[in-house]
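Every protein chain of the complex appears in place save one, which is left out.
Right after this comes subunit A.
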């Protein structure tokens, strides 16, 4: 056990053991995949038409947003050039699929269908349609393990979108809740504020939604305000996830800060 905690060699052995278990994980995942396929095939035609219409209107909405986005981006780069800020790099994402969930309810982890053979690296952020889900904490050859942001051992640097107030969101081991750490009583936090990643620490790219403030408890008897936030990613429902490939430039310092943080 001590060997596993302190040595990297054992981690390799562990990767081989989980390679042994990979077929088992695939088999366990088969029923839910078949259920998905079957519901694709036997779905009602009118339902499909309705869904199609809904998706079309959604696509239209999104396209409108993207149009604005392009203009905003141009404006942003111009303004950044004015203040001689550094250029922002767009992150590459690749689609991965969830194939398993950690059976231990004390740990919030999921297993995805790509591993070190597909180029997955430790510490890569994972997103879903709603926002940040977590980061890769263990890679095997064809699968990897992702720690969700709600795990009791996870913390993610964030800021409030409205005013840029920085904080750290701590997981509590509950699926619907995170908490902001050490928020002073005078901080400007309101219910409904959007929390986004701040990009500090270099692990998560800046600007992805993390959560929405659901409760602010100011207790004069306590030193800090208690801010409860609800993750905006569907942590226990999403099946198709996005794996973010961090740009090379940022990659270097990450490895160092990672060791220091642990």
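In the analysis below, contacts are C-beta pairs under 8 Å (C-beta built on N, C-alpha and C of every residue); 3 or more make two chains touch, one makes a residue touch a chain; residues count from 1.
Just so it is clear, contacts and distances are computed from a predicted model.
Chemist: Looking at UniProt, which of "Acyl-coenzyme A thioesterase PaaI-like protein", "Sarcosine oxidase subunit gamma", "Carbon-monoxide dehydrogenase small subunit" or "Rod shape-determining protein MreD" names the chain that isn't shown?
Modeler: For the chain missing from the view, the UniProt record says "Rod shape-determining protein MreD".
Chemist: Please identify, in ascending order, the residues of subunit A that touch the omitted chain?
Modeler: 1, 3-5, 10, 13-14, 17-18, 20-21, 24-25, 27-28, 32, 100-107, 109, 138, 145, 152-153, 175, 236
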